[in-house]
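For this view, one protein chain was removed and the others were kept in their places.
And now, subunit A:
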Amino acid sequence: MSNKLMRPIVLKGHERPLTQVKFNREGDLIFSSAKDYQVCLWYSSNGERLGTYDGHKGSVWSVDIDLSTNYLITASADFSGKLWKAETGECIYTWNFEAPVKRVEYSPDCKYVLFVTDQVMGKLGKIQIFNIDFTKSEQESKPILEIVNEGDATTKPTIATWSYAGKYILVGHADGGISKYDSKTGELLEHSTPFKKTVTDIQTSSDRTYFIASSKDQTAKLFDVDSWKLLKEFESESPVNAACITPVKDYIILGGGQDAREVTTTSGGEGKFDAKIFHKIFQDEIGRVKGHFGPLNCIAIHPEGSSFVSGGEDGYIRLHHLPKSYFDFQYEVEKTAEALQHQNKDQVETSA
């Protein structure tokens, strides 16, 4: 019995909807950002809040942590991005922008950082890449590369991430398009429009060679970075706000739900505020994790696949340490394949 049960830990550090949750490389810490101007740091093992990073004067849209867990970077609606000392919560540097910053992410080698700025007030949506050097306290205030939205407001970039080795930048657009840019030259290499509505999240596999993009059109799709091929498709029954690829097991976790503004007009019992677990290969939905009172805005999985966190519109973060049943699940074909493999091994041994 007990290997099917888990006790999620609710982290009530934020008063407004969550915007992003992130594990550090070792997975012992969780960073969370929310619309209440706060960024929190939590221990992932017990859910203890270690501290908060105070200084932003607007919703914090995005957060990222470098590989060594020394420097935190945040992006906020107060037109700024900030660099923090992760251990002390001290702000080291502030980048100023012309528009709210929707997304921030370190390159895989942590030598660059990308910011996605919103297309508002006559400013064009941009992806800006900066050099970053942790040895200096003063950072370069000028971007080394700018990728400017060439279309109108409907094609603005909403989300961006780095591919393997920081070679490409994978971008999701508000019109449901996704594109691949060269991170050195800013050249557009690939573009397609696989979604009908805005792209809400892009997360790569742990080796960054393929990625999952999720959209408000209730689907999430898996793409290969190099070939730009659609690999798999996952259908949900409500808008998908976040998607992640799990290590260890071949699963996909999707989070979403009806928009907050539509919640009052639809049946509450329906909810659909669940984290949905899909099988990555077979594309079937194999389980759900309930708990949130509002749509899930963000999901992150522990680098070792042992737990996942979800941040909701309800202002709560739920930390789930996955039970044994999660790891034990196998399709019949998987079981038979495994059994055959063992059999063959035995035969080889006996013949030898």
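Throughout what follows, contacts are C-beta pairs under 8 Å (C-beta built on N, C-alpha and C of every residue); 3 or more make two chains touch, one makes a residue touch a chain; residues count from 1.
Just so we're on the same page, contacts and distances are computed from a predicted model.
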Complex member absent from the view - protein name from UniProt, among "E2 ubiquitin-conjugating enzyme", "Gamma-tubulin complex component", "Eukaryotic translation initiation factor 3 subunit G" or "Nucleophile aminohydrolase": "Eukaryotic translation initiation factor 3 subunit G"
Candidates A:Lys4, A:Lys136, A:Lys184 or A:Lys229 - the one touching the absent chain: A:Lys4
Touch residues of subunit A, complete complex, unshown partner: 4-13, 26, 28-29, 38, 42-43, 46-54, 68-69, 87-89, 277, 282, 284-291, 318, 320, 322-323, 325-326, 329, 331
